[in-house]
Each structure stands twice: as C-alpha cells, then as structure tokens.
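Just one protein chain is left out here, and the rest sit where they should.
Order as written gives the chain letters A and B; numbering starts at 1 within each chain.
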Amino acid sequence: MKLRKAGTAAAAAVVLALTATACGGGSDSGDDEKITVGIKFDQPGLGLKTPDGDYTGFDVDVATYVAKELGYDEKDIEWKEAPSAERENLISRGDVDFIVASYSITDERKEKVSFAGPYFLAHQDLLIRADETSIKEAGDLNSKKLCSVTGSTSAQNVKNELAPKADLDEQGGYSQCLTGLENKVVDALTTDDAILAGYAAQDEHKGKFKLAGLSLSDENYGIGLKKGDTELQKKINDALKKMVEDGSWDKAVKDNFGPAGYKNEPAPEITETS
Amino acid sequence: MFDFLDLERYDLLGAFWVTVQLTVYSAVGSLIWGTILAGMRVSPVPLMRGFGTAYVNIMRNTPLTVVLVAASLGLYQTLSVTLGGRDSDQIGFRLAVLGLVAYTATFVCEALRSGINTVPVGQAEAARALGLGFTQVLTLIVLPQAFRSVVAPLANVLIALTKNTTVAATIGVSEAALLMKEMIENESDVIFLVFSVFAFGFIVLTLPTGLLLGWVSKRVAVKR
Partner (left out) sequence: MSDLSVLYDVPGPRAKRRNWLYTVLFLVVLGLVSWWVLDTMADKNQLAGEKWLPFVEDSRIWTTFLLPGLLNTLKAAALAIVIALPFGALLGIGRLSDHRWISVPVGAVVEFFRAIPVLLLMLFANEAYAQLTDVESEIRPLYAVVTGLVLYNASVIAEVVRAGILSLPHGQTDAAKAIGMRKGQIMSYVLLPQAVTAMLPALVSQLVVIVKDTALGGALLGFAELLSRVRSITANYGANTIAAFTVVALLFILLNFLLTSFASWLEGRARRSRKGTGAVVTEDIGSDVAVVSAPGDDRTDGPGGPGHGPGDGGVRKTR
C-alpha cells in the first residue's frame, strides 16, 4: 500500500519534470510574429539579464534597433542566451535569427557563419584599480598577477606575446577576478575593453577601477547570422548605418559605457558585405 | 586511428600525473585530518564533539565544487592565503588539495567512526582498567584495531577521491578533466576515442587501487 503511494508520487514527479522541460525548450524561431536574437545574459554594459527579467546593454540596444528596422517591435523580440562556445551552433541550427553578443569577426568564424557590421570596434585592454600607477604598458605586467577566465584567448595573448613572465590566474568568471582585483590579490583583469567598461560603469564599482587604455588588439564586433544569407546581411548593414546617422548609436554608447570614462572608438565602417 | 593523440600539443601524461599528485597529497591529508576529526567526535570534551559533528554535517552536504571555489575565492582571493605557492599554478594546486582534504576527511572520519564501533567494548574497558587516559586508549588500543577493519571502506573513499580530483578543473587546475574538455572541443570528430582514452586512464588508476586494497583488507582484518 505504502509502496504504491510512493510509486504514484514518483510518477507524478517525472511527469511534472518532463512537462516543465518541454515548456522551457519549446520556442519556435520560425514564427512570423517573433524574431529570436542571441545575446549575452551576464555581461554588464553589453548584454545583461536584470533582476526584473529585462535585458540591458549596448548589444541589446543595437539588436533592438536592428530588429525595429527589420519590422519587429520591441515586444516581438525573443532573447536567447548565446554563451561564447555556443554561438556558431545556435546560428547554424537556426535557433536564433541573429546574434549580437560581443562577437568578434574572424576568418575562422567566417567559415561557419556570416557577419553583418561591424557595429563596434573594441580593443583588448586591462582593468586595474583606480589608484594603480605602475601599469602603463603591457610590459609592466611581467612582475604582476593577471586574471582572466578559464580558456580565454585574451589572457593567452598577453602571456605569449606581451608579458611572458606575467603570472596568469584563471578563474571561473569575470566577477571572481573583480573580487581578486578589489582585494589586491591580482593586479589586472584582461579582456575586451567594452566588457571591462561595462563592469567599471556599474554603480557598485564607481571610482574603484579604471581602464589602462592599452589597445592590445583590434576586435571588430559583428552581428552573426546564417552563412550566405546576404539579404538579411544587407538589411542589417543598412539598419546599422541608419543607427549611426540618426545619433542612436552615440546615445547607446553613452548610456551603457558613459560612467566608466571609456574613450570609445567612433562607429566603424561597414566592411562585411557579400 | 590514434592520430588525435598529439602528445606535443596535449600533455596527456602530464595531466594524469597532476591527477595522481592531487590524489596522493589529498589522500594523505584527508587521512590525517579525518583521524583528528574522528578523535574529536569521540572525545570527552563536548565542544569538540559538537565541532566535529557540525563540521562533518556541513562539509558533506556541500557540493565539492562549492568547497573548491570557497578555497580559491575565499582563502586566496580574499584572505590572501597562498600556502607558500609562488605562482598561480602552484597556488591553485595547493588550494585544490586543501579543498579536497577538507571534503574527503569527513568520509574518512565517518568510516573510522564505524571502525571504532567494531572494536569490542572489552578492549577499551581493559585499557581503562590499566589506567590509560582517553588519548592513550584511542591511539594505542582502539584506533590501531579500527584502522585494520576499515581498509575496505577507506579504499572506496580513495577511489571516490581519485574521481573527485576532476572537480579541481573548476578552479583551473590543469588535470585530466580540463584536458579532456579542451580535447573534446578541439578534436570534435573523434570524441568517442578521446572519451575512451580518458575513461581508460581512470580505470587504470582506480581498478588496481580497489583490487590491491581489497587484498590488503583481507590480510590485515582482525580475526575475531
């Protein structure tokens, strides 16, 4: 008797879990009404899911503008998380219509996806404590502790080319590096300056950190879309041009990176035409 | 068929060597700390008993991932504990060992406690009748017999520890699991082979441990 009850409960648990899974997974990107856009969910300044369940950041603003030009209202946009390692997969399988997620245009990636844009020129840079004076160029890192996330390429760049003696500390996420930086256990955090500026611009971090202002590399952020979709590419490129012309681009940069004292590059020329 | 095993690029043996080192250092550490904890849990001082019980209950209900992150983020990034390591790799390794010891010791402690239960009451009573104090009863009479009866459970703890070292990948220690993650991403056309190689590596590490210690446990078991 008791066993039968336990069995029923277990069966109910399975059914519940399965239906919950089905609901979570079943979003359809082929819908006429909606457009699905891939962004980052955990990068302040670029793409961030807020506690209200809204999305903010420069990438989000660009995506919203582009979607509007394509004929979709803000409420018709379905946001989907696009973790770095998943971006090519999401596009090639058609899970998203396009991706705006600090996605640098590289030849290697262009073999798998097409890009529109670029819409932003970022550089690899260092985030240091506001009172730090001993780091002026990359070579100064040789006697310093440098933090980055596990498997990131920007840390390897520094290590291999600019400061071979730098002590590289790999953490699970940028926030953990920020804690180390705040506690003076590490001396610098390296990745793209747009990402760093997003963190430095947060209310909680005002006056604590600054960008070193070294342009260690050029990262052209593009909008990723299905390989060979020249029609969408052209539409997005036109939308990006319009965004720069009517001043929305400048406004978006100011809104998202303003408080960081970040000297952004002017809007880049569109290069990705088929 | 095994072209993907580019040993120049992937330091397979090096990664497994790190796994072995993690296992050995953590095993020794957890044996020591686990024995101390077991001593605390049976000691006459109520506060120490309370501490031992609380420690064991908290630690083994925490995911190992959280324990290791706490070691890396709490001890190193906040409290600046470096354990004498010079660079980040060394510090990461030592913190991982510390985390594994803190976690595994609870299982050693519980195994030992059940081992203490197997020692006949008469042994402790006789020792007390001779005038031995608690520490003497424990270290001279009870623990030596307890250890001999828990070799098999301890072997299982050791095997679990060997497998748990993979969690150190989450704080960036370059052991086998981190290498497998990298290889599986780069050599995505031969994932079954990559997986087989790593699975084989762990079987080589764990099976002999189990067999050897199973044999030892039969040899040393106290005949009663």
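As a convention for this text, a contact is a pair of C-beta atoms (placed from the backbone, for glycine too) under 8 Å apart; a residue touches a chain by one contact, two chains touch by 3 or more.
Remember, predicted model here, so these are calculated numbers, not experimental data.
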Full-complex contact with the absent chain, from B:20, B:36 or B:70: B:70
Selected residue (touches chain absent from view) among B:35, B:88, B:149 or B:174: B:149
Contacts of chain A with the absent chain, listed as residue ranges: 3, 10, 13-14, 17-18, 20-21, 24-25, 27, 41-44, 48-53, 80-81, 83, 85-86, 89-90, 93, 95, 172-173, 175-176, 178-179, 182-184, 199, 202-205
Positions on chain B where the hidden chain makes contact: 42, 44-48, 51, 57-58, 60-66, 69-70, 73-74, 78-80, 107, 110-111, 113-125, 128, 133-134, 137-138, 142, 149-150, 152-153, 156-157, 159-160, 163-164, 166-167, 169-170, 176-177, 180-181, 184-185, 188, 191-192, 195, 198-199, 202-203, 206-207, 214, 221, 224
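Criterion: only the chains that are shown with their structure count from here on.
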Distance between the centres, which are taken as Cα means, of chain B and chain A, whole angstrom: 39
Contacting residues of chain A [partner chain B, same complex]: 85, 145, 150-151, 167-172, 176, 179-180, 183, 185-186
Residue numbers on chain B that touch chain A, as the complex places them: 69, 72-73, 76-78, 80, 87-88, 92, 170-172, 178, 182, 185
